[in-house]
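A quick write-up on the structure given underneath.
Not every chain of the complex is shown here; the ones you see sit where they belong.
By written order: A and B. Residues from 1 in each chain.
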Amino acid sequence: MTPPRTADLGFARLDLDRAARTGTAEVVYAAGKTPAETVACLAGLLDGGAPLAWATRVDDTTADAVRERWPDAVVDEVARCAFVGALPEPVGEVLVLTAGTSDGPVAAEVAATLAACGAGARRVDDVGVAGVHRVLAVAPDIAAADVVVVVAGMDGALPSVVAGLTDRLVVAVPTSVGYGAAFEGLAPLLTMLTACAPGVLVVNIDNGFGAGVAAARIARSRER
Amino acid sequence: MTPPRTADLGFARLDLDRAARTGTAEVVYAAGKTPAETVACLAGLLDGGAPLAWATRVDDTTADAVRERWPDAVVDEVARCAFVGALPEPVGEVLVLTAGTSDGPVAAEVAATLAACGAGARRVDDVGVAGVHRVLAVAPDIAAADVVVVVAGMDGALPSVVAGLTDRLVVAVPTSVGYGAAFEGLAPLLTMLTACAPGVLVVNIDNGFGAGVAAARIARSRER
């Protein structure tokens, strides 16, 4: 087979054919990079032919650097994502639930990722199990969705309850919301891994990006 | 003040006035004792004037030793408790819920402890949140109780849901039921400590005895 194309920037080696290979183009993880490095990676991906290049975990300085280079870049300040180029047409529908309002930024990263990956999203916030009627009230939304992403910190109990109500897959995102024995997200992570209802699949703590990529693949699978 | 009376058995020092002081007589924890030591402790407590002496974590050999010494002793083989003497009249009502059938032995220890401490008990089993309608169906039982003990392993999500439905206190008992990331009960312990609904109080993993003592005090408090 032809080896995949890469672009060597010295400090980085862009994987230009990743979209063709995996359906998801390389995305720039800005957390460990200087603003200049993030901009260079985005430019390299665009030069390699990508219609859209984007970055996650973008801080204010990097956001400014992106906007300076591409004035029409779109920055989602809650999700901490920056987009350069055209978003695809959304296909399907992913329901994104949060247990509490503090889980909002992670849910925003899920939603931004869904948009970049071409999946439709619908968010309903603050439906934690301390008022389980709030969960039951979203049953119609769940039934209408292709897949459900559940974002929860603290006890992380919401995915178990949602998974018991539906035949949709539940992509569970533990968050670092909470204190003390929440141990920076360890508590909801363990809860979700041991969910008593099957159909729950788990990503890393605060990993809205990973949940979004996975959910988008499910939502878009009807295209195949 | 007069110092409390103790009985020195050499290997043990019985706290004879603990019932007067704390409302709960000393109970023999048989796990680290020989059968003969457990029998000697029970005898010492009865000699000290207790109307009921009892032991927890009793294995088969110890149960036989107790029955040999006191033919009318009562042994609860699921709860692994042995009783010598008269149980008090039950006061109030404690609702004991389990998330799954595997939590049964711990719930049995709760119930046995309630009986020994003079509180009424009602058990409803297998109402885990994977079928949340099962939880909602016990709402009348919850409303009729003085306090609710919830026993759950795996994700340990049941106390959060129950506490959101009631103004009764929820005494949560994590169990070592589950595998892998349940880490011998660590997962439900953390879940319960970080429950998103207030009103949840937690005891040690598999500690049906401690939950029973606490719940009995609440149920009997109307006597004061």
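By our rule, a residue touches a chain if its C-beta (ideal position, glycine included) is under 8 Å from a C-beta of that chain, and two chains touch if they have at least 3 such contacts.
The structure presented is a predicted model; accordingly, all values stated were derived computationally and were not measured.
A.B. asks: Can you report how many copies the full complex contains, not just the 2 shown in place?
C.D. replies: The number of copies making up the whole complex is 8.
In this section, only the chains that are shown with their structure count from here on.
A.B. asks: Roughly how big is the turn, in degrees to the nearest 5, that lines up chain A with chain B by CA atoms?
C.D. replies: The C-alpha superposition of chain A onto chain B needs 180 degrees.
A.B. asks: Between chain A and chain B, what is the separation of their C-alpha centroids in Å?
C.D. replies: 44
A.B. asks: Would you tell me which residues of chain A are touching chain B in their complex?
C.D. replies: 99-100, 128-132, 135-136, 154-157, 160-161, 163-165, 178, 180-183, 186-188, 190-197
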